[in-house]
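Note that one protein chain of the assembly has been removed; the remaining protein chains are unaltered in position.
== chain A ==
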Amino acid sequence: MNRPTFSPISSFGPVRLPETASQTGGPYVHIGLAPEQAGFDIFENNFGNVLVGTETRGERIAIEGRVFDGSGTLVRDVLVEIWQANADGRYAHPGDDRDVPTDPSFRGWGRAGADFETGVFRFDTIKPGRVPGANGASQAPHVCLVLFARGINIGLHTRLYFDDEADANRSDPVLTGIEWEVRRRTLVAERSVRNGAVVYSLDIRLQDTPDGGRETVFFDI
């Protein structure tokens, strides 16, 4: 069995340092994470919202969403990142070394700022395959999302599931782990076809809104 490796900064036993505290990303989060959207050109290579190239395997989809605050107002300065498996359900990370095909032209990660006018964020990606869950369960296809913005003190984690995967969703251990069945549907994106392209739409509500919209489920992961 591997012996625990003790920290080099103490010879007396393992240390436990406190995690650095989170702070809000603030209203100008784009300067650092999406400078073109802030209004200037600085890096040669920008990280963005297009996860697919011509070689990428899998069904092309777009993910579109909006974020609303507790008054029902659009959150137009939100920054969203996604993390997902490839079409075969494998993550592009050494911690996923299962015997499942990798896809060298799919990183599985992207970031997008909401549009300052419409409040819509968008990703061009592929539909992910299924990934194992805890204790041998199988998870339904899903995309992990994290939200940062002015007024949000610590990044909000949520997931996007697909409404045309109803069977898989019914047995997904994370979805069914939400005790309140009525809240599960806040995570399920709606499929539509627009100009021949598949779009999944999901509205995220930071709090219950006056129009009756239910607060999205957020996770402590």
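Here is the rule we go by: a residue touches a chain if its C-beta (ideal position, glycine included) is under 8 Å from a C-beta of that chain, and two chains touch if they have at least 3 such contacts; residues count from 1.
What we mean here is this: contacts and distances are computed from a predicted model.
Q: There's a gap in the complex where one chain should be. From "NADPH-dependent glutamate synthase", "3-methyl-2-oxobutanoate dehydrogenase (2-methylpropanoyl-transferring)", "Na+/H+ antiporter subunit D" or "Protocatechuate 3,4-dioxygenase subunit beta", what does UniProt name that chain?
A: The chain we cannot see is recorded in UniProt as "Protocatechuate 3,4-dioxygenase subunit beta".
Q: Would you mind spotting which of A:60, A:150 or A:170 touches the chain that isn't drawn?
A: Result: among the candidates, A:150 touches the missing chain.
Q: Which of A:53, A:70 or A:104 sits in contact with the chain that's absent?
A: Final answer for the missing-chain contact: A:70.
Q: Looking beyond the chains shown, say which of A:19, A:55, A:167 or A:181 touches the absent one.
A: The one listed residue touching the chain not shown is A:19.
Q: List every residue of chain A that touches the chain not included in the displayed model.
A: Chain A touches the chain not shown through residues 1-2, 4-5, 7-10, 14-33, 35, 38-40, 42-45, 69-71, 73, 75, 77, 81, 83, 85, 91-97, 107-109, 116, 131-136, 139, 142, 144, 146, 148-156, 174, 177-178, 183, 206-208, 215-221.
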